[in-house]
Structure formats: C-alpha cells, structure tokens
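Below, a portion of the complex is reproduced, with chain positions unchanged.
Going by the order they are written in, the chains are A, B and C; count residues from 1 in each one.
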C-alpha cells in the first residue's frame, strides 16, 4: 500500500460535513496510512451536520506534530468552531511550516485563514467563503482541486475523489 | 413613538440566530417602525438554528431600497447563505451608500464583507469571524456595540440590548 | 435608563415559548432592570418549544420575593409544568399580594389561575385558554394588552411590543 508509515490527522468539531471527514478518513486508511481524529480535551464525541458521531483519538496536546505527514480539515460548520482554538491553529501552522500536506475542503478554509497560511497561495473553497479567502491573500480558483505547494483545497463533497487523489499523490512523493 | 414612519428590513435565511432576528424585529416595532422580513422568491418560511419559523414579507426585488431607513442582518449561519445572493448584497450596498443604518450582529459580518463595505470601518462581531473582518479591512473592537457612521455592529445575543439602543438612537436622529 | 434598580424574575420550564421568555428578558435589561430566570433546583437548562436553551439563575428558594418588582410568566407549555410546583405558585401569590407587576402572556394564564389571583380581574390570553380564565373568575378581553391593577396580560408573541411597553410603564411609576 502506498501510504503505509504515513501519519495523518483530521481536526474535528460539531457540525462537520459528514463525508468531508469520513471519506478521507477511510480513503487514506485504505492506502495504509495511520489516520487519527483530533478533538478538544474532555469531548467524547462530535456530531456531524446530520448527527453522525465521531470519537476523537487525540487532543491537540497529544499530537506529535513533527511526525504528522498530513493534516486535514473537514467542512461544514466545524471550521467556524475550530478556528477559535489557539491549539488547533498552532497545529495547522506547525504542520504547514514543516511542509506537511494541509488539506481543506468546502468551509474548511476558515481554519487556515485564521492560522495565517493563505497569503499568496492558490486555493479553492465553497464559493460562499471565496471573499474571505481572497481577503486573506489567497488567489481563488474555481477548480475541483487546487494544489499549491503543500496546500491542497477542494470545493464541495462532489470533489472528494479529486481531493483525495491529490492528497494521496502528495503523500506518495 | 420615536420611530414611526421609519422603514426597516431584516434579511432572512435558514439557520438565523433566533433572537438576533426576532429581538430587533419586535423592538423596532415597539418604537413604531415598519419592519419587514426579506427572503428569496419562492420561500414560504425559513427556520432558525432551533427551527423557529419566519415568513418573509418581501423578496429583494420588492424592496424599494430608497425608502429603507435601516437594513439589519441577523447572525447564526444565515449570513453564510445570504452572502451567496447578488440581490441581497446589492441591497446592502445600496442601503449603505445612501446612508441607511446597516446593523450586523454575531456572524452577520460575512454579508457586509461580501458587499464590500467593511474597509476602513470600526466594527465588531463574534470573535470567530474577527479574522475575516480584519482581512476585509475592518478595525475590529471588542465592544458590546460599535458605531462607525451608519454601520452598527455587535458581538452576540447578550449584546442585543446595546445593539438595539444604538440602532434606535441612529434612526432617531 | 428608566428601570435601573428594578428587580425582575421570569419563571422558566421546558417548552416555554421562545420569544415570550427572551423578548421581555432582553427588553427589560435594555431599560436597566436586573432580570433573573427562576427554575427548579437541580436543573441546568430548560429548552424552549424549539429547543432554545435557558439556564436558570435562581431557584424559588433563592428568590427574595419582597425585593421583586415584577414577576413574568412566559407562554408555550411551560405554564402547564410551572403550575404543578407549590413553590412557584407561592412566588406568584406573594408577588401579587405585595403589588409587584405580574406579567402573563399566551398560555401563561394557567399559572395565575392556579395561584388563585385571577378572580374579578380583567385579563386576556391566547384564545384557547379563555374558558379557563373565565371559569377562574376573570373578565376576558380580546386586546393586545390588558392592564388591571398590577396584573398585565397579553395574547400571543405578536403582542410582545404592547406587552413590554405596558410592563415598562407600570414599573416606571
């Protein structure tokens, strides 16, 4: 399997878009990656937009960020919550700085905006937050997936196949 | 009553924050204003974050914007929907340009961001979208209510009394 | 502000009508009153008809009733629960006897009925409970707000502006 030995984390909060968390989760497992979900301390379970539960494996403090090959942020309204935690933003910044893959889909872009890593980057997102992405200094493109360095972004659930292919390709290098 | 003869519109979409729509609605009626809810064509009812229904009175096309004294945007996740409609953004821009009061609370700021009217203005919002407000050129202040020219903004439902007082004061001039 | 120094309590239970609790809550705060929510011991939060949460500040035992200037009862089906607690009915009776403002809207009338304070009074309510009000000795009027001595009553959420104006006027005397 192409990704065995790779470590991936997915950030979770309530109202995550169901498939934008779970499709990459299982997809990267299928390729042999170790995939863990990160949530805040004291939370046993988060519910998706439709109530699908996910139990975090780790808190931000548990994450050995230097061993992480990819950090993914699902969409839905979870990003509106995630961007409020300095610990979560710190994870994103460190992962970005060390060259890990950063994946964001749909509304996920709010988190990298608040982590301050969008400036000068080509990106995409759900059209609703395009203005926020552009105001943060991103060059916004209307494509199923946009890869700029270690930043990989997609628009909506319909882009999940293209999104995951790009993530797998980047992790396989 | 201080506001009789004044015309107010409130923009609505699903997942509006219940009290951020209804408190100003009844409050300005109490002062004698004519208050109408604006929704997209073909929609009989929007539900709040908790499912409280509101039936729009007007579509954007029905609004005689030059007669409008105040345009208010509630928070919740309705602003994430509202900013996608060019008709809604056009109402905000015209109201702003003609000097009408523009009120925004909590997550409502996303709409004025996309209407392009935040630049150089003192504003507040729920802390989660502060970065979006700042990236849009706003000067963000942590106050119950911020008034800059015809732009009036507040942070959360707890600020509703201060928010409405400021709106009433502005409309009473 | 007209009501600074005034103490107001609102009785809460599950299935309270959302706006009939929250509009007076914020409205009287806007006027400077101290407003507290009263719930039964051991309850962290009540949900409205639509699930909007409210956290009680006080239990009936905590209330220093002689310092209370107004006691308000919201509608919805909370009154059907509230009237079952002798402690709640005792608060209503004492507040009434000492001349505090008693506000009731929509279905709230069931509580004053069970407190035994309706007899000989002019009142209104949602039409559904008119017969209960009349059987309790009230003179039922179809008006947005009815004021009879310290008893103030309204019919439905649409009457909230008139209801709060009357409460503020009574408290300002």
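One rule holds in what follows: a residue touches a chain if its C-beta (ideal position, glycine included) is under 8 Å from a C-beta of that chain, and two chains touch if they have at least 3 such contacts.
All values derive from a computational prediction rather than experimental measurement.
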item: Overall copies of the shared sequence [whole complex; 3 in view]; value: 6
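Here, only the chains that are shown with their structure count from here on.
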item: Chain contact graph, described as a line, ring, star, complete graph or other shape; value: line
item: Rounded Å distance between chain A and chain C, as computed from the means of their C-alpha atoms; value: 49
item: Separation of mean Cα positions, chain C and chain B [Å, integer]; value: 30
item: Inter-chain centre distance, chain A versus chain B - centres from mean C-alpha coordinates, in Å; value: 32
item: Touching two or more other chains - residues of chain A; value: none
item: Complex interface listing, chain C residues touching chain B; value: 18-19, 22-23, 26-27, 29-30, 48, 50-52, 157, 160-162, 164-165
item: Residues of chain B that touch chain A when the two form their complex; value: 77, 80-81, 83-84, 107, 110, 113-114, 127-129, 131-132, 135-137
